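What follows is an incomplete set of chains from the complex, kept in their original frame.
Chain IDs A and B follow the sequence of writing; residue 1 opens each chain.
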């Protein structure tokens, strides 16, 4: 249906592909359906708002789906449950994918999605933890989520709780020095209860990451900082799932999952196009995008 | 424009019926100050080969992109690394370049404050920080992206000059003036399309306020998007016989203390209007002068110490009390307090 990710992109040193599928066909089917729902929601929300960031939301949809619907231990009816796992969307501009997941999980009614970026809406342009249940951190200023996640992971260790912390960063985002300060902290403090993803879609706002400020061998960089590193196809639900399991088994140090992705994934005319970073689809474009994505998400998958 | 012409233009202010000659009557043309910045930068690049431009992955939004296209060798996209951008700007300036460094106001000032303070302002280097997307008119992106503290931050640093242009014309003049100015300058620019208020004769000088309308009942001192609101408020007040002086205080630092003192003396009551927290910005700068030179009643129109949020720019201006009606109401309130 759309641009395929070349697995040759993975750094051979850290390439990670589960030898066999880890998800049952049924489970995979369910998750694929949800991912499709999230993608449809992203298009609809940003189209309704005529504002927002579809590209980086779509590229992260499979990771977010996998986390919220097969990995995270959480209770949408009790969002402050102290033992819940935490997810920090460090690349806060991808708020639509988070909101779609939270709605799908039942944190708030789906209808609210249509209020994205409206005055007084709890669905702010960038996530605001004080306004929307389920949002674990207020983000939007890039580069800060890993430090926040470290703080949560430290608190977990202090309190003897076994929750885990997941942080999702953009690849452009890791040009922020604060990320590297935090990367040292995660290792120095042995935060094996923390797993970070880089949504390695190779695009930032002004162009390709390689052209703006090259980040080749990002896995090796984190490995040199002491991280356990895995590189995966970030649209392969089995790979995401297996990588997180590997992270959970890894003791004494944090795990970084370099998720090779395609920005705009799922909507061919948006795929790998820098223009779709922060532009909302016009009504006709939204219609086309929804048609290309295919019908109904969960419903279609169940059909 | 030479100095003589400027003085002439200054003399003309308020003389013509309905205000100075450079003040447009027709305000239907709109342009965001960031757009005007992009154009001015391009002109500057053509005039002065020492001009170098830096951006932090926002060149489309800040409009440094046109410069980048024409002068790729003098443009450096530093990626998402505002601190490094400011440090690099300092290094380039040490070596004789006139550096323009751009990002959103929230990141240019807040993410790199120590760099701006210690590495640019402490040695008074020739770095011009042209920050766009200031204030709540950022709109949909919401509170995390709406700088309402940047003027307070930049104003607090010795050696820094702070300029908040009101429209495209003033922006163009301010960019040129900043390039010619020795030392660091902060230019505060907006995302929103705003009316072009001034024609080319507009007498911009760093450190000089410009009187846009005469009046002796109250003075409205504004900058940025609030200048248009102040002009409209003055029109409304005039209908009730309240003659409001309107002053464009585009330079917040060094502030034009003479003009403020004159306004306090001659009008007896002041209103400031800014798209910024009322704690620390233009209102504070004017209040500092007023209490030291000529204490009179003042009202501060601005963001009342709360964070911004998502919404359409005009909705937000309303929500946060930054409309002409708000300026008008504040003016009535201070006029009522006069002489009490």
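FYI, a contact is a pair of C-beta atoms (placed from the backbone, for glycine too) under 8 Å apart; a residue touches a chain by one contact, two chains touch by 3 or more.
In this text the structure is predicted, and so the values were computed from the model without any measurement.
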Stoichiometry of the full complex in this file, given that only one copy per chain type appears: A x2, B x2
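Quick note on the criterion: only the chains that are shown with their structure count from here on.
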Chain centre separation in whole Å, for subunit B relative to subunit A (CA means): 38
Of all residues in subunit A, those that touch subunit B in their complex: 49, 51-52, 92, 117-121, 123-126, 128, 138-143, 172-173, 175-177, 204-207, 212-213
Subunit B residues touching subunit A - in the complex, by the definition given at the top: 55, 57-61, 77-81, 83-84, 106-107, 111, 139-145, 309-312, 315-316, 319
